[in-house]
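The complex is shown incomplete by one protein chain, all other protein chains being positioned as in the whole.
So, chain A:
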Amino acid sequence: MSMLRRVAAAIVVPVVATVAIAEDAGVKAPRLGTPLSADAIAKWDRTIFADGRGLPPGKGTAKDGRVIYEQKCASCHGEHGEGGTSEELVSGPTPPSPDNPSKAIGSYWPYATTIFDFVRRSMPPAAPGSLSADETYAVTAYLLAANAIIPEGAKMDAKTLAAVRMPNRDGFIWIDIKK
């Protein structure tokens, strides 16, 4: 354990014990939350997990994605993802090292699902949420192919995207919570 870090275990209280304490505290509060139907939850829920849970129906390939990338992404991220006013996206499919501390997708990002989630919710900044599921799969496929992680012709959908293993998948150490 790091010499600069106090014992993380002291901060992370076991979940079950904490819940019990909170209920035992007996704080009186109004119960003003209104029930949310399954249909309503479906509209709100945009979480995508690293194992693919939450990925929507749809599909796309790098070929389709390149067109969208050039139209909507290249002005900030560079013609080939080399970076511009926004960060570099394309690197070799090699984990970072002291000689090449790249944090681009191919070298740093541990999960391919993260690309889909972030593009769908946040990109492009002037119109987030404007890409369809097919377009988002296509841009994701383009970025994965540009980083030499999937073949150019590979189709990305809920199943194939979740199965992509990123080069830096095991490159992270959890600090303030146990895995």
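Points worth noting:
Note that in this section a residue touches a chain if its C-beta (ideal position, glycine included) is under 8 Å from a C-beta of that chain, and two chains touch if they have at least 3 such contacts; residues count from 1.
Everything below uses one rule, namely that contacts and distances are computed from a predicted model.
For the chain of the complex excluded from view, the name given in UniProt is "Sulfane dehydrogenase subunit SoxC" [choices: "Sulfane dehydrogenase subunit SoxC", "Aspartyl/glutamyl-tRNA(Asn/Gln) amidotransferase subunit B", "Peptidoglycan-associated lipoprotein" or "Sugar ABC transporter permease"]. Touching the chain that is not shown, out of A:63, A:80 or A:121: A:121 (per the contact rule at the top). As for the chain not pictured, it touches chain A at residues 2-6, 10-16, 18-19, 22-23, 27-36, 40-41, 44-51, 76, 85-86, 95-98, 101, 103, 105, 108-111, 113-114, 117-118, 121-123, 125-126, 128-129, 171-177.
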